[in-house]
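The other protein chains are all here in position, but one chain of the complex has been omitted.
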Amino acid sequence: MTESIIIAGSGGQGVMLLGKVLAEAVMRQGRQVSWFPAYGPEVRGGTSHCMVTVSDQEIGSPYITKADTLIILNNPSFDKFKGRVKRSGLLILNSSLAKTSVAGKVKILQFPFTDIAIGLGNIKVANMVALGCYLGVKKTVKIKEMLEVFKFMAPAGKAGILEVNQMALQEGAKLANG
Amino acid sequence: MEKIFARPEALLDISTHYCPGCGHGIAHRLIAEVVDELGIREKTIGIAPVGCAVVAYDYWNFDCSEAAHGRALAVATAIKRVRPQNIVFTYQGDGDLAAIGTNETIHAANRGENLTVVFINNAVYGMTGGQMAPTTLLGQKTSTTINGRSRQMHGYPLKISEMLALLPGVHYIERVSFHNPQGVLRARQAIKQGFKNQIDNLGFSMVEILSPCPTYWGLSPKESLEWIREVMQKEFPLGMIK
Partner (left out) sequence: MSKKRILISGNEAIAAGAIHAGCNFYAGYPITPQNELIAYMAKHMPLSSPPGVFIQAESELAAISMVYGAAACGSRAMTSSSSPGVSLKQEGISYISGAQLPAVIVNIMRGGPGLGNIAPAQSDYFQATRGGGHGDYHLIVLAPASVQEAYDLTQKSFYLADKYRIAVMILGDGILGQMMEPINLFTQKNNTHILKPWALTGCKGRKPNIVKSFFLREGALEKFNLKLQKNYELIRRKEACYEGLFLEDARIILVAYGTMARIAKSAVSQLRLLGKKVGLIRPISLWPFPEKAFQSRSKKVKYLVVEMSYGQMLEDVKLAVSALAQVAFLCRSGGGITSEEEIIKKVKKIL
């Protein structure tokens, strides 16, 4: 079984981190995973995306032409990547910054991740709300396992950061199941 | 009978290939005498340049390395960082240190590397046939400044020692010259200071030596020494620069 995910947003939205925590969690399950970044010359702004491939077999190219799942956090990324999902794939969209009414076989989940993050007190955790939503639907890893990874990867001595990210993840999961 | 003068142990008994009246032979010997006096022959690692002194390592009796043209201070930086217990020096001409190697020179000095640099300034490129050097004087004729160096076409003689003196990482720079026996003795003292500074971990030390090149100055060895005293020293004044 192989699952390919493209995650895209603007520089500074935590797109890379989203991919990395997912990859770390998958690795801890003993499965194969690859994570691959792509970015422009800007350090902030612009578009930034990463590709995560999850598999039980050896992974070929880490480069994904058409993904099973697209997680899109802003509008320019939506324009750029909307063609990169398989016909029966899943699109998870940040409706705070991008909207679509595209029909077709692609399953679309739109939620205001940025607004939810602001509600939690930190705009930067919109990425983890999106991740929670993804895991709620696809169950690639359990929320419990992801929370363990957060603990491992959170910067030391900044307890507030860990908490708000954990809350964001759980809020996102609720969205998927609600 | 007491032997009061001999070949330094750090200098091999090999005839050099340098031209009559060239300053390299003197500089090689002064370094060897200082190395012996300080008792560091078995710890010394010298880095030879590209230029007439490319085979300087054939004349010294201690470990040596070549370096690509201009890169001696990069090579020396690495050796000293890996083996701080050794005494590491570079021996470089005006092209090696102040043309192709300027970047490596400035940055080694800026990092304050604990190295000793012996800079042989003879205002011309000897080995390759007498072309202009960064330190060639205005009006000086060379094979690439046929009518004499002009500031419009070729810019000014480069005062690399004065430039390096601006850097806080530099501990000691002195300019000396071989124009007469007192000059040679002063040069010896400066070289000794440069090596002592390294032993005492004081940082980047450089001795610039105004050295004769009779062949490409078109002068006799005696005239060359006069030219250093009367002309070169006006552009490149002797003394402590830092």
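Note that the chains are named A and B in the order they appear, and that numbering of residues resets to 1 at the start of each chain.
Everything that follows uses one rule, which is that a contact is a pair of C-beta atoms (placed from the backbone, for glycine too) under 8 Å apart; a residue touches a chain by one contact, two chains touch by 3 or more.
Keep in mind the model is a prediction, meaning the values are calculated, not measured.
The residue from B:76, B:118 or B:184 that touches the chain not shown here is B:76.
Counting over the whole complex, subunit B has residues 41-45, 47-48, 54-55, 57-58, 60-68, 71, 74-79, 81-83, 85-86, 103-104, 106-107 touching the chain that is not drawn. Interface with the hidden chain, as seen from subunit A, comprises residues 20, 23-24, 27, 32-37, 41, 58-63, 65.
Note that only the chains that are shown with their structure count from here on.
As a whole-number value, the distance joining the C-alpha centres of subunit A and subunit B reads 62 Å.
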